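Here the complex is missing one protein chain, while the rest keep their positions.
Naming follows writing order (A and B), and every chain is counted from residue 1.
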Amino acid sequence: MSTAAAVAAPHQRIFARVGRLSRFGPVTTAMVVVLALIVLVAIFAPWLAPRDPLAVNLADTLAPPSARHWLGADNSGRDLLSRLIWGSRTALIGPLLVVAIAGTAGTLIAIVSAWLGGAVDAVVSRILDIIFAFPGILLALVATAVLGAGLQAAIIALCIGYIPYIARIVRSAAIRERDAVYVQACRVQGLTGAAICLRHLLPNVAPIVIAQMTVSFGYALVDLASISYLGLGVQAPTPDWGAMVSAGQQGLLRGNPTESVCAGLLIVLTVVAFTVVGDRLSDRYEMGAAR
Amino acid sequence: MTLLRIDHLAVSLRLRAGDRAILRDVTFDIGPGEAVGLVGESGSGKSMTARAIAGLLPSGARLTGDIVFDGASVPGMSRAELRAYRARDIAMIHQDPSAHINPVRTVGDFLTEALRTNSGWSKAKAAARATDLLGEVGLSEPAHRLRQYPHELSGGMLQRVMIAAALAAEPRLLLADEPTTALDVTTQAEIMAILGELRRDRGLAVLFITHDLELAAATCDRTAVMYAGEVVEDQPSTGLHAHPRHPYTIALLHSRPTIESTADRLPAPPGTPLPAYEAPEGCAFTARCPYAVDQCATDHPVLEPLAAGPGRVACLRAAEIADSPEVAQ
Partner (left out) sequence: MIGFLVRRLAGLVVTLLVTSFVIFGALYIAPGGPLAYLLGGRSVTPKVAASIKHQYHLDDPFLVRYWSWLSGVLHGDMGRSLIFRQDVWGLLAPRIPTTALLIAYASVLIIVGGVAAGVAGGLGGRVVDGVTTFVSTVSIAVPSFVAAILLIAVFAIQLEWFPVFGSGTGFLDRVWHLTLPAVALAVIGFGFVARITRSAIREERAREHVDTARGRGLPERYVVRRHVFRNALIPITTVSGLTVASLIAGTVVVESAFGLGGIGSFLVQAVTTKDFAIVQDISLILVVGFVLVNTLVDVLYTLIDPRISLTRRPA
């Protein structure tokens, strides 16, 4: 093997790559900070929320902002700020499950399919095409029809529905890596297919998987919030941003848009942060691949 | 009488990190119907020189010095003048024709669009002219080619299309930027033959950019050698080949394998070529030069006429080297 540089497994550069993430532009840095804040709020919700998000107090129904309720109260007199803080938990946990499960399954399917090629690859691609024919929200709706309303059904549906989005991108990246010189060198050295996939293909497609999972997180959040908005996801009285947008419509029509608007803007902010960071990650990967 | 005069041309790009010099001092000229070779390693600024002549510098580029075509300063042209100059006076062909021809339009579109847009020709008249031109550059079935897409043609065929398109407007100067580098040797020879023939038939001046000093010397009247964004030597091709004066030119000529002597290893110039923006205060070739003296690192040589015969060289020790090329430090 003549070119040592091409044979050395490039995944050793991953650590260098992670180190370089600190050199994000100002917008991306801001969005990373936003993400960190949202995650921290979700983790420390019990300590951060000023009041019990479930405590009903009809005397405070649709109360305007005050010292008692910083953002006012909802239809049942529950503290809005506390509900928004607790809502970050339901907002994040669903998409987290979806991208973790769909990401793992999609990556495995894609790598195995890319590595084996031939008939396996053809059949897998066909199945992915068929799953792709179901828009995520429709799958989630049908799932709630089958399994009953609740976040569980929607999450199961989206786990399946998001597999093609991950698998398609990973598959083409894995095929590119599979044909790379260093993989051929591994074969020449007599490594087994499983070892090459695990030790070389997987680490090298990892950045694109992470980037795609980050972007998908935002979309999964939108899909799950939509299901909750339609009343088929998170059920009252559990605080959830999507359900709050829906519940707040009552107040909106009576001239008090706080609940709907705050919950809606939080969704937008979170999704913007995830897509900006995800896009930036995949840009970096593309640049890395082009180099 | 000169057709194109390039006078102390310097170009720098404005980057976030500050200005970055691409060309530092380019001076040479081309007479009507003359073929001039511009030779240098990659990154020496040959292509940027061609782009500057065509007025195609990237946005944010800063230009000093002058480019004068038939009495008119190219950097000083208005948009309309520049367009007229590009449409009528010059044409350009490139190393990679497949990137320089729009892949989603037919060969016919590519050949006729300038005639139809700039000269207002009818579709039929332009198509007839395009067919003739394709025949002239030696493409078979020219009428059928017009309906094909670029990806259906080979690299050599596309380069002929490119040449035909360049000739369509009857330019006075052809800028040929490494037109044969990407082609195999046979095709390369054919393309060079076509270019030579067209030049003789039409009295076309050619600026032939290449990294191949021998090829330039064999096909051009005069050859200019570039290093790190500067023209360091400029001589009639025969003179350059027989009596190279600049140490860089000498090194380039020695690094060519010859049929007579089989060397174990080709004597390539030591070190790596320098980009213009890293050029030191003195002569940019100092670090790689076997003739370099202390003064070379500090004093910047300028192009001076040769003592004997036509031509110019930018080297402090040019006179000594001319007397005895074997002098080393």
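Please note the rule applied: contacts are C-beta pairs under 8 Å (C-beta built on N, C-alpha and C of every residue); 3 or more make two chains touch, one makes a residue touch a chain.
Bear in mind that the values here come from a model prediction, so they are computed numbers and not experimental data.
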Which shown chains does the chain we cannot see touch? A, B
From the list A:155, A:209, A:245 or A:281, which touches the chain that is not on show? A:245
Which residue, B:1, B:17, B:104 or B:185, contacts the hidden chain when the whole complex is considered? B:104
Pick from A:116, A:142 or A:181: which residue touches the chain that isn't shown? A:142
With respect to the chain omitted from the figure, which of B:39, B:74 or B:114 is a touching residue? B:114
Residue positions on chain A contacting the omitted chain are 129-130, 133-138, 141-147, 149, 218, 222, 225-226, 229-232, 242, 245-246, 248-249, 252-253, 255, 257, 260-261, 264-265, 267-269, 271-272, 275-276
Sites on chain B contacted by the missing partner chain, in the whole complex: 54, 56, 82-88, 91-92, 94, 96, 99-105, 113-114, 117-118, 149, 151, 165, 169
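Just so we're on the same page, only the chains that are shown with their structure count from here on.
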Separation of chain A from chain B, taking each centre as the mean of its C-alpha atoms, in whole Å: 53
